[in-house]
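If you scroll down you'll find the structure; I have some questions about it.
One protein chain is absent from this view; the other protein chains keep their places.
The first chain written gets the first letter, and so on, giving A, B and C; residue counts start at 1 in each chain.
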Amino acid sequence: MKTARHPDDLVAMIPDGAVLMIGGFLGVGSPHRLIQGLVSAGRKGLTLIANDTHHPGLGIGKLIDAGVVKRLIASHIGTNPETQRQMTAGELEIELVPQGTLAERIRAGGYGLGGVLTKTGVGTIVEKGKPTIEIDGETWLVEKPLRADFALISARQADYFGNLTYELTAQNFNPVMAMAAATVIVEADEIVAVGMIPPDSVRTPGILVDYLLEHPA
Amino acid sequence: MKTARHPDDLVAMIPDGAVLMIGGFLGVGSPHRLIQGLVSAGRKGLTLIANDTHHPGLGIGKLIDAGVVKRLIASHIGTNPETQRQMTAGELEIELVPQGTLAERIRAGGYGLGGVLTKTGVGTIVEKGKPTIEIDGETWLVEKPLRADFALISARQADYFGNLTYELTAQNFNPVMAMAAATVIVEADEIVAVGMIPPDSVRTPGILVDYLLEHPA
Amino acid sequence: MSMNAKELIARRVANEVRPDSLVNLGIGLPTLVVSYIPRGAPVLLVTENGLIGVGPRPPHGMENPDLIDAGGGFIMAIPGAASLDSTATFGLIRGGHVDLTVLGGLQVDARGRLANWMIPGRLVPGMGGAMDLVTGAKRVIVAMIHTAKGTPKIVEECALPLTSVRPVSLVVTEMAVIEPTAEGLVLRERAPGVSVADVVGATAAKLIIPPTVPEFALS
Partner (left out) sequence: MSMNAKELIARRVANEVRPDSLVNLGIGLPTLVVSYIPRGAPVLLVTENGLIGVGPRPPHGMENPDLIDAGGGFIMAIPGAASLDSTATFGLIRGGHVDLTVLGGLQVDARGRLANWMIPGRLVPGMGGAMDLVTGAKRVIVAMIHTAKGTPKIVEECALPLTSVRPVSLVVTEMAVIEPTAEGLVLRERAPGVSVADVVGATAAKLIIPPTVPEFALS
């Protein structure tokens, strides 16, 4: 059972230098109040794993604006000129990862797999410095698992076990990130009593979730 | 759009010697009418990929009884003495695969991955004849993808796009098998109009499904 | 780069869309294709951020904040739509379950290889889903303006970083339809009013010219 917590209490658990996964795709399905909490708390030196950095002033873009991210692993930064500026200025170290590979690497981290064998990136600059393996005459790129200290997850509904549902394109990276972090913190649109989410509707089982964000007073 | 078909028409598509995936765990979530159709049609020389062979006279056990399976890839045959008898007598070639590895190998086949890097089986007889790979000082077993000519899937609901839902422990291998076969045939408890399954309830998107089994007259 | 050129490309690409197929359209020019898909060819559009069955933009005031396309614009969902998480979406893409992807291009080379995701030192947006799509979709069509301010974009060898070593299926520009084959780039069609010599003059890779090169059929 989890009790819903104040955002300050949750953000206080996240130290400077932590490795974070944050769900969302251009802000849809991102945990916006937790992100705001991180900015307000003045964290620094974070490593961030996320699909994108949205736009300046919005969602994950706020973390970039505030300069709290030291290292970023993402698939797309084209919507955020500030991210590109910090990269060019050498203030932000960025690893660009194909979106499907990013999802699979996070999954591998959460599923106990040693890596991902993919064709994506073979023969391109993405391959640089990575091992390849030949299987039955075909070459595959070996991409390593990703794990995080914390995953900040956005959900449609949570129950007090931590069972989660997601809505439409707000799902994206949230379920897979909930598998791959030591501590999982959830910001849900709604928190319901245990038993209100039918077993077949649960997309993330509550056992993966550590903390729920309380609703605004 | 798919129209529901008579079982004879569907079974007629499956030739002798085909590679089949069939969903289910001890019969729960198996497509029982399609299985009966295969037995009645007198198929032979099939390769079957399934979790288990249930019991003699039940579900997938009927295919074993009828001697239509030449090769079996499964994780557990302990509930079916006839499967073990045929194996011992050399009538049935069996590859035993750890259940989690079986699920991941099928997923790799459907997801375009080159294989699965797992700890399961390392140092055991499961490793025999298979490549291993060392990553950051740890040894991982490389397990190859599995694909099939046909997947026979059991679902709770289908719509005429082929979108599927599953119920409770009847889900098991069905969704992953629906990704990994050239032709996917679905036996659903219920077929509903397009639009009746909310997008967030769909567990297998209809684009993966080729044929629906009509309901008994 | 007139509106007419883009429309021409979109209309020609629309002819390549097969009924009952699962189609991904890239941001920008490729998105225009949706307007020209023949009515009799119901297709399902899939977006990288996790929806099969993308519908049109919603009327103002009817947006759903949890329902966007990969460009961040609000969309609707058609009846029969299905939500997917990122692993499932890219499982469909990488596993060969997407029938067609239409993407923009910066360069295509003589082997049919596409570069479309970065200009080192100038534009580094990241590859997003492009590498997965070009590597995994059943058919890949590049929809692009033939030249960049007069400089050919179809070249012997891409100077820009490749998106994938897998050759694309077809290149459609406002001047020509070009098919990469094992023998090289074959000039299949030319746009209305464009001569074979025009195409050759605007292309920096060797083109194989068949005896007849018909004009585009447009949808």
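Operating definition for what follows: a residue touches a chain if its C-beta (ideal position, glycine included) is under 8 Å from a C-beta of that chain, and two chains touch if they have at least 3 such contacts.
These figures come from a predicted structure and were not determined experimentally.
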Omitted chain's touching partners, listed by label: A, B
Among B:Ile35, B:Leu113, B:Ala151 or B:Val176, the residue in touch with the chain that has been omitted: B:Val176
Selected residue (touches chain absent from view) among B:Ile22, B:Leu48, B:Ala103 or B:Val202: B:Ala103
Absent-chain contact - pick from B:Gly37, B:Gly121, B:Pro145 or B:Gly162: B:Gly121
Interface with the undisplayed chain - residues on subunit B: 25-29, 51-52, 74-79, 84, 87, 96, 98-104, 107, 118-126, 156, 166-176, 203
Positions on subunit A contacted by the hidden chain, ascending: 1, 107, 110-113, 159, 161, 163, 179, 194-195, 197, 199-200, 202, 205-208
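The definition used in the following text is that only the chains that are shown with their structure count from here on.
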Label of the chain whose CA centroid is most distant from the centroid of subunit C: B
Intercentroid distance (Cα basis), subunit B paired with subunit A, Å: 32
CA centroid of subunit B to CA centroid of subunit C, Å: 35
Residues of subunit A whose C-beta touches two or more other chains: 104, 118-119, 166-168, 171
Numbers and ranges of subunit C residues touching at least 2 other chains: 51, 77, 83-84, 90-91, 94, 136
